[in-house]
Structure formats: C-alpha cells, structure tokens
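What follows is a short report on a single structure.
Heads up, one of the protein chains got dropped from this complex, but the rest are sitting where they should.
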Amino acid sequence: MTAANLEAMYQEIILDHYKNPHGKGLRDPFEAEVHHVNPTCGDEITLRVHVDGGKIEDISYDALGCSISQASASVLNDLVVGKTVDEAMTIHEEFLRLMQGKGQVEPDEDILEDGIAFAGVAKFPARIKCALLSWMAWKDATAKTLAEEN
Amino acid sequence: MTAANLEAMYQEIILDHYKNPHGKGLRDPFEAEVHHVNPTCGDEITLRVHVDGGKIEDISYDALGCSISQASASVLNDLVVGKTVDEAMTIHEEFLRLMQGKGQVEPDEDILEDGIAFAGVAKFPARIKCALLSWMAWKDATAKTLAEEN
Amino acid sequence: MKGLLPDLDLVRKDFPILERTFDGGETPLVYLDSANTSQKPQIVIDTMVDHLERHNANIARAMHHLGAEATEAFEGARDIVARFLGAPERDEVIFTKNASEGLNLVANTVPLAAGDVVVTTEMEHHSNIVPWQLATQRAGATLKWFGLTDDGQLDLSNIDELITPATKIVALTWVSNMLGTINPIAEIARKAHEVGALVVVDAAQAAPVLPIDLASMAEEERPDFLVFTGHKVVGPTGIGVLWGRRAALEALPPFLGGGEMIATVTMERSTYAPIPHKFEAGTPPIAEAVGLGAALEYLMHVGMENVHAHEQAITTYALERLATVPGVTVLGPADAAKRGGAIAFELDGVHPHDVAQVLDSKGVAIRAGHHCAKPAHQRFGVQASNRMSSYLYTTPAEIDALVEGLEYVRTFFKLDQ
Partner (left out) sequence: MKGLLPDLDLVRKDFPILERTFDGGETPLVYLDSANTSQKPQIVIDTMVDHLERHNANIARAMHHLGAEATEAFEGARDIVARFLGAPERDEVIFTKNASEGLNLVANTVPLAAGDVVVTTEMEHHSNIVPWQLATQRAGATLKWFGLTDDGQLDLSNIDELITPATKIVALTWVSNMLGTINPIAEIARKAHEVGALVVVDAAQAAPVLPIDLASMAEEERPDFLVFTGHKVVGPTGIGVLWGRRAALEALPPFLGGGEMIATVTMERSTYAPIPHKFEAGTPPIAEAVGLGAALEYLMHVGMENVHAHEQAITTYALERLATVPGVTVLGPADAAKRGGAIAFELDGVHPHDVAQVLDSKGVAIRAGHHCAKPAHQRFGVQASNRMSSYLYTTPAEIDALVEGLEYVRTFFKLDQ
C-alpha cells in the first residue's frame, strides 16, 4: 500500500468526523434500537432510530471503534436525518455501491456529500466492514421500525 | 517391490498352510474365546484356547482372511499346541520380534520352525498385521484364561 | 475409444506422480485407486506453494497486506466451490476438514428426538453410517435403511415404510464407493421433502465425476445438505465441503466453538457469527482451501461433462476387459452408464489382499478390503473385495495392465492347476 493510498483513506473529512462526530449519544424518543458488532475486530454500535410520518427524525448512537467506523456513523447522521425513509434508502444504496466497488466506483457527490471521502476506504477489503457497520445497523433498525408500524 | 520380494513373502510353506490349515475349526473344551478383527481390511478370527495344568491343550479357530493371516494361524497352531504357556510365550515373542524387525531380523529356526517363512512378510508394513492377527488373538485368549484361573 | 479425453496425454503430464516407477525404473506406476484418493495436478501443488511462500497469513482477523491477500485467496476459494456446485449462495459453502466432518457436523447439530427416524442405506460409506448411529443413540431415535437389490441398486420397494412423517433425515450417497451405483437422489429427495424430512447427500464420490448444478435442480429435488472431500477431486487432504441450504444451515446450532465462529463472547455467554463462519471454528485449512480452489478450477477447465464421459468410457472398457478374466465377478451394476468409476470385484480363490499384493509387484495399485463399506460387503456375503477405480488421467492401457496383472495373479496362485 502506498502512502498515497493511505492519505486517500484517511482524508481530512474522515478525521474531522472522527474527532467531532455528529449526532453521537443515545436519545429519546426512538422506535427501534439495535446493537451491531464487527466480529473480526470487536467494533460495536448501539443505534436508535426515530421515524415519524415516514421521515427520519433522529438517529442517535453510541459507538466504539476505529476512525473509519466512527466517522461513517457521523456521516450517516448528517446525510440521513431529516430525509424520508425512501430518500434515506437511496443514499444507503449509493454508499453501499461505493464501498463495494473495490475503489472503481465514481461516487455521486450530490447524494453522498461528505460520504465521498470514503472512496479511498473501498480499496481496503478489511476496512469496508468498518465503514458499513453503522449503515447496516441503521438499515436494520429502520426495518424494525417499519415492521412495528405495520 | 521386486519379484524376488514377492516370492519371499509367498513362500511355498505359507501357501501350503493357507491351502491346508492345521487345527482349523472351533472345538470344545475351551476356557476363553476371543474375536479379533483387522479394522483396515476386515480380516477376522474367532479363537479358543484350552489350557490344562499350565499346558496348551488346544487352539481352535475360525478365520476369514488372506493367505498370510490364515497361514499364520495354522503355524501358530503347529508351534504352540502341546507347549507350556511359558514356552508358548517365548515362541510368541520370537515371532513378534521377527515380524517387527523390518526384514532385518534373523529368525531362530529352532524356535519358529515353519514360522521362519514369515521373514519375507516382515518387509511389508501393511501385511504385518495380517501375520499377527491370530497371534494377538491367542495372547489375548490365553491372558483371559489365566485371569479366570486366578 | 469414444468419450476418452482427447488430450489425455497432456492431462497425464499435469500429474507429476504418474511418472513414478518402481524397481529401479522397470515398473511404471498404474494408479487405479482414485476413489480412495486422487492424484494432484501440478497447478494445485504450485498454487499451494505460492500461497505458502508469498501470501501466508491468518485470515479474516488480519488488517495487513498478507492478511488481506490470504483472506482474498481463502474467500475466493469459497466462490470457486460455489461455482463448482452451482450453489445458490456462496455463503452456503462451509469448509470442513473432509467429507466425514461435514456429515458429522449435520448429524451432531440437527435436532432429533425420541421416536424420530433417520433413514440411510446399506451401501453407505462408514462416514455416513456411524455419525447417524451415534446421533440416533444419543436422541433415542431410530435408524432405518434402504436395502440393496442383487445388482447393487437401492431397493426402493419399501420406501413408503421408510419415509414417513416420523422421518426427519434421509442421508444417502449419490455414488457408491464400493458398488459404483449412482442413486436416484432427486426422486428420493422429492419423497423425503413431502414428509418434511431433510436430505443429506454424500457426494464424496459424485463430486469427482458428475457435473453438479444445485441451483438448476427443482427445489423439491435438491438436497438440503451435500458434502464432498477435497482429496478426491484432485485437491489436497485436510479440506472438505459442506454445502447447505441457507435456511437449513441457519436453523442448526453451532457445532465446534471457538475462534472465528462468534459474534461476541463474554465469560457468561456468546453469540455466533452468520454462516458460513458460524461453522468454521478456529483457523481453517487456508492453504488447503486455496489448493481446493485450484483443483476445482482445473476440473472445470477440463470440463466436468468431459471428465464424466471419460470415466464412463474407461468404466465400460474395464467392465468388458474384467469379464475376460476367469474367476472374476464384478459387484454392482453391470451397466457403465449407471455407475461411477469404482469397480469392486472378486477373484475366485484368492483373497483380495493377496490379489492387491501381487498386482502391486507389477506396479498396479488397487484397493483391497472393505473400502469402509462393511455393511454393503456383508449384504453381498463377501468379507472383502478388490476395487479398481479410475479418474480423468486413467488410460485404457492401464486397464490392460490391470487385466494382465490379474492373469499373473492367477498364475502365481496356480489357480488353473
């Protein structure tokens, strides 16, 4: 791995989100809470979702983990809170596409905003799970919320 | 394996014992009966021992197996019936020494008589168990007999 | 000869061991024991060596270069196995140490209660009998089995007595390692699924020679579990495969505990990883999985249809030639189209050990014994048999060598006197 790759992974944006995560902490009200772990390394996240009238009112979370997993939870919070569930799912898919693209996918900045900073992470198979931990937890929690509604 | 080795293994004496086994069949009286198998190939022997006053009066057996295992039971019968248990154990040890000698042991013909024909078998690790099947069964049965006596 | 691999000479060159000779070069190896274990092409050996010399690291856990390379190679092998089997999902492929472990894994974890019935067959390898004996004994369940017809087929006449609502498992071999018989697994699976039983297929002898495409099988005819073993598909020892339908695998509790099969561990309790890792406790056979991947790529490159055609051509020829040897009786189906590449036979008047020993002196390697199928031998009233088994590198000339060898055995033991 070259130094350039390393810089691509640890972009300033990522390190900023890591140092000052947005929306961190567990808050009320919420409809679903999930706990996800990355078995390989032990990174953990507890995540709550508050959905009201099809709109994501809040994502609150408590997470232990590396810079990538922490920054990604922060970016998730930025991107998804305030959006409708449908819009959020589209963002989620775009993020997934980026992360699973082996570094070959050109991310859509209009959709992912700060999230495009994770393009460099996609080149490191071992770290993709770190970046996806919070997103998978969010998807799971949202699915639970919707299931309860019905 | 050379043809010479093959001839050394399948000596006339062995083939003769195979075709006309001595003492075959299960007979009364007996003090102990054992059943031994060679798990690798399925060869089996049921063997009875009749000991009286420290002397081996009879070894009777029913066996399924290859030429080597059959011939060896026949030679066992020849060598051991009529001997005292102590004498028989000495013969057993000499036979064991021959079979485990990797073809390097010079057998004592005075003790082993026809049994020296098995010298060639000792060069074939896979066949040593065949030659020993009846002898191990005999030892086991004799030990049972002695244990019952005490 | 129709069906033979057109580039058989080239295929043979891929297998270094086929150049072995004995007696100072006089006696070439004639390896007819492939149902016992297959030989390995150079590409399998080289792939393992390259892995060990350049990419060796533990997997999953490691963030570093070598760890990433080893993980990619190992998980890449899983993708290849999935392709080889036509598995609906790659995560349904579990690496085990051999076929036996796969069968034991299922037998140990599948829920069984008193009164339940497990059905197997009289032609199984011990590895598909003993685990079910142990499992049914533990649970107070009952083991039943299909008998065999005189020509070595499954006797399906009492299928309605065997497969009933009490039947929880039907475990059977696709291809018999003794009789060569190919069993109608689709038909039996359909029947088993009607009563809600799980179907476990032992493909240890099928995977080497039959093209398998699980995804294209009708769902009700598709097994729920299938195992095979690396060393019989030109791969290394130390590796086997258990494929299971996702839902069926997910329903099983973990088998071995430890290492990478967990989600989280506290001293009080643990939670488990999703499949496939849930069933892969400890450091897996990494280089072996990589070698297996290379082996299956090799077979797919030759083409499993072609491997199968070759096997049938050789088997047809072998059955014909064996019939010319006085005193030889072949066990199992007479029709090559109905069988795999293992041919068990007896030579009247000579114990199989002695046959094998004398053949070996001519360089001809066959197996003698019960081939881990004692009940099938008992069924046919034989205590042991000879077995020749061919594979994609076997030539008609090698069958000729076997037949000549058998003639020599007859002379050696003076059968005509």
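Quick notes on this one:
We just call them A, B and C in the order they show up, numbering each chain from 1.
Keep in mind that, in the parts below, a contact is a pair of C-beta atoms (placed from the backbone, for glycine too) under 8 Å apart; a residue touches a chain by one contact, two chains touch by 3 or more.
These figures come from a predicted structure and were not determined experimentally.
Within the complete assembly, C:356 is the residue of C:356, C:392 or C:409 that touches the hidden chain.
Panel shows chain A; residues 1-3, 5-6, 9-10, 15, 40-44, 64-68, 70, 124, 127, 130 of it touch the chain omitted from the view. Of the residues in chain B, those that touch the hidden partner chain are 1, 37, 39-42, 124-127. Interface with the hidden chain, as seen from chain C, comprises residues 16-17, 20, 22, 29, 31, 33, 36-37, 39-40, 44-45, 48-49, 52-58, 61-67, 97-101, 103-104, 107, 122, 125-131, 133-134, 143, 145, 229, 231, 236-240, 254, 256-262, 264-267, 269-270, 281-288, 353, 356-357, 359-360, 363-369, 371-372, 374-375, 378.
Going forward, only the chains that are shown with their structure count from here on.
Between chain B and chain C, the centres computed from C-alpha atoms are 37 Å apart.
Centre to centre, using the average C-alpha position, chain A and chain B are separated by 76 Å. Note on chain placement: the centre of chain A and the centre of chain C lie 45 Å apart, centres being C-alpha means.
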